[in-house]
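The block underneath contains the structure these notes are about, expressed in structure tokens.
A protein chain is absent from this complex, but the other protein chains hold their places.
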Amino acid sequence: MYKLGNNNIQRRSLLAKLGRLLGSTVPYVGGGLATFASGSSDAQGMYSGTLRSLPELIDPIVKGAPLFKTRIRIEMPLLADNGNLVSLGIKSNLPMTQNEYVQKIYLLSQRNPVVQMALFYLGPWSGDANISTRVRLAGSQFIVALAQTSKGEFYYDQFDVIVTESACVDGS
Amino acid sequence: MNNKIQTSSQLARRDFLKVSSSSAAVFSLGFYMPVKATAANKSELVPEHLNAWIEIYPDERVVIRYARVEMGQGSSTSAPMILAEELDADWKQVRIEYATAEENLKSKRVFGDMSSVGSRTIKNSQEYLRNAGASARAMLITAAAQTWGVSESDCLTSMGTVIHKPTQKKLTYGSICAAAAKLDAPKSVVLKDPKDWKIIGQPIKRREIPDIVVGKIRYAIDTQLPGMLYAAVAACPVFNGTVKSLDASRVQNRRGIVKVLNLNDFVAVVADSWWRAKEALKEISIEWETGESAKLTTASIQSFLKEGLQQTQLAVARKNGDALGVLDKSAKVIEAEYFTPYLAHATMEPIVCTVWIQGDSMQVWASSQSPEATLATAAATAGIDQTRVKVHPVQLGGGLGRKGAQDYTKQATLIAKAVEGKPVKMIWTREEDIQHDLYRPMSLIKLRAAQKPNGDLDALHIRVSAPSIFTSLLKMPLNNGVDGQAVASLNDHPYAVENCLVDYAQRNTNIPVGFWRSVGHSQNPFARECFIDELAHEAGLDPLAYRLQLLPASAVRDRAILTKIAQAAQWDKPLPKGVFRGIAETEGYGSWTACVCEVSVNERSEVKIHRVVIGIDPGYAVNPDNIQAQLQGSVVHGLSAIFWGEMTIKDGRIEQSNFHDYRMMRLNEMPVVQTVIAPTGGFWGGVGEPTQAPLGPALANAIFAATGKRVRSFPLKNHGFSLAKA
Partner (left out) sequence: MSIARLQVLGDLREGQIVRIRLLIQHAMDTGYLQNISGQNIPRNIIKKITCQADQFEIFRVDPSSGIAANPYFEFSWRVSPAKILRTLWVDDIGVEGELLTPIDVKINS
């Protein structure tokens, strides 16, 4: 993660997934507290559903077909002030010709109760595969845009969003 | 201080250290390279950045970044202490500086979550802070070892110096910081054993105390900017109402009045002084569109909650065995209903937010517990790119959970948009602040129990009827329909009982609710620990002995804090005539707390509190001086609420408006508070809130012992009780 280098190396900042990781994996060394439906006061977060992994989201759709992390990009603010209404843009330079075009774009959530936020159907008539919409986010998570082309190939992008929530989670 | 690490069944000490050092993803130091400063003049020194958190100057100064909010809770001292510990810095050389929201945004969140909420600053950040300190220390050792041409394993650090053990050669951090800054961070580090801590555990005075004492401290409300305007606002007194019409003719052309704004949800007056704005606002006649909420009264809400208790389809928060069945068959069922009212936060510094929009960029000085939320809200409201928003770190005059929400940021930004490039400071009056709060929810709790002949619990059913903060405020879906805060300390109670049912009736109204310091723990332990007391009384057993009987052996920490507080209060010794006591215990926010109150009550129902013994086991006590202050402070905050705190609603409006009808404790009413800090080690619990939890029930139990009167609702004034002067 840290490149070995010489004196003038420009160290890249890590994509710190701290907020999300720490929120979900608080090493709670608790004695005597059973895990009940809503957990201890320590865990009253906005955890709707579990945090899925990238393979969990993508594999059932891609099913072993060629998969590339390029040519499609999610554009969103890094910080969402409110999980109920977050602007999301999908930008892609994948071709949209009769020979080769984006057929579907899956919008997948790591944390929402429902994984598939939307499924878009496009074609050569679309001209391009750029889509904008507004989504709901059940907490900080990453979002995946997964495009399926007429050639049976898949292209994806992953974007980490922090939902700052208009108030505090888990107390004052 | 007892720093014994408790090896629990879940995480052995070895594993704990391994997790810290090898989980690279959590080990984020994310190097954020600021533009290297060039010295303005020769005498100004330039610091070396060892990582995002630590800068070391050639003259030994160490700057440690603090990435949360300081609102008097003291973590701007405790959090850096944790870093300084692993760094082995000389604390006298340490300076603490805020990290900003925009730095965090630019560096893809290298500083992690910046909100100060949930009593979890220390709990959630201790691991990466310690790693950051240890990593920088390792780099300094490497740099020194390289300079000397020796092996790193022969080097140790102490008080800002690297020492070569065999030869006792020394190099100060300042002298090698440049060399260290050129190195890469180590892939893994070894954290100190708590028994070797020299800084953590020290009662270091909070960093801002000198400034507070001499009046130099600047709160959000003290923001002053050139050409700044001031805004006073009024939102509809009936919640969710909107402006139907307004007549500002009387004030429109008044001297100093810049603008009168109808912003639909609220009206704002912008002037060249806040006094003028506030006075003008009073003279604007506003007609509000109020809707259904105008029918709400305290009584209507209370009966709505009562209906909730009778519901059949309820969300289940905990179910073991068959509580309902056993209770149905029991010859004797002990039953009680406990009630707690809406409470306002009433932070000393009211809601205030200053916004300055200049073209496509903006700056915000907000009394906010979440700078990132402020940034996101301000940007979204102004339509300005997030990277062009600067949120200035400010000291808050209290947060208490009110200031995580960003309703005021939105208001101030809308006002700023209307004043073309001038900074505007929006301040809420105390009345506006109290009447537009996000209140601690009203709650009605019904408890029923059947006991075995020896007092053990056969069955326990706890039903909570209360609004849901997560649904109303955050619009978040609930896990299985249960709002965790509404049932906090109830669904996770530690007492042994085979048949236990805890269920929840969600009852949302248009009264906005939010997180009041300790949230569900500010009201549920009252119901729980007083009911346990009722059961003890029913069984003819001493309240402490009864709890120890009911707590299973596995409830190690509950038993420990209970025993410690009893010892400190000398529970086994008889009290003087006329003095009675009560006890209570609960877990909260990852810590365990307990309290004993000693009171006398005279024939005029004046409650004289002789002593409050209140204690906490936070696992590790980072700054005992601060923890003591939290314990003492929560007694003040708690007693104010317990004796007088309630919001009453009439015609959909909050009736209280200022401190004359929302009373706070007076100096001459402050009882003796004896604090017990009993860290058992092995975990990191919160401190900001849990200390509130056991006070109410301990006091109510003491009042029962003194008067035979069982108090089942707060505030105490409604039962005729008053707080006697100390």
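So that you can tell them apart, the chains are marked A and B in the order they are listed, and the count of residues begins at 1 in each.
Keep in mind that, in the parts below, contacts are C-beta pairs under 8 Å (C-beta built on N, C-alpha and C of every residue); 3 or more make two chains touch, one makes a residue touch a chain.
All of these numbers come straight from a predicted model, not from anything done at the bench.
J.: Can you work out which residue in B:Lys475, B:Arg666 or B:Lys725 touches the chain that's missing from view?
T.: Result: among the candidates, B:Lys475 touches the missing chain.
J.: Would you mind spotting which of A:Val62, A:Val86 or A:Ile162 touches the chain that isn't drawn?
T.: A:Val86
J.: Considering the whole complex, which of B:Arg68, B:His345, B:Lys422 or B:Arg507 touches the chain not shown?
T.: Per the contact definition at the top, the residue touching the missing chain is B:Arg507.
J.: Please identify, in ascending order, the residues of chain B that touch the omitted chain?
T.: 304, 308, 311, 468, 471, 475, 477-478, 481, 505-510
J.: Give me the chain A residues in contact with the hidden chain, please.
T.: 48, 84-86, 96, 107, 109, 112-114, 116-137
Note that in this section only the chains that are shown with their structure count from here on.
J.: For chain B, which residues count as touching chain A in their complex?
T.: So the residues of chain B touching chain A come out as 6, 8-11, 16, 19, 24-26, 28-33, 52, 105, 107-113, 115, 117-120, 123-125, 127-128, 182, 184-185, 187, 316-318, 369-370, 372-373, 375-377, 379-380, 386, 399-402, 404-407, 438, 469-470, 473-477, 479-480, 482-485, 487-489, 491-492, 494, 514-521, 552, 554-558, 587-590, 682-683, 688-689.
J.: Going by the contact rule at the top, pick out the chain A residues touching chain B in the complex.
T.: Against chain B, chain A makes touches at 1-5, 7, 10-19, 21-23, 25-34, 36-44, 46-48, 77-84, 113, 138-139, 160, 162, 164-172.
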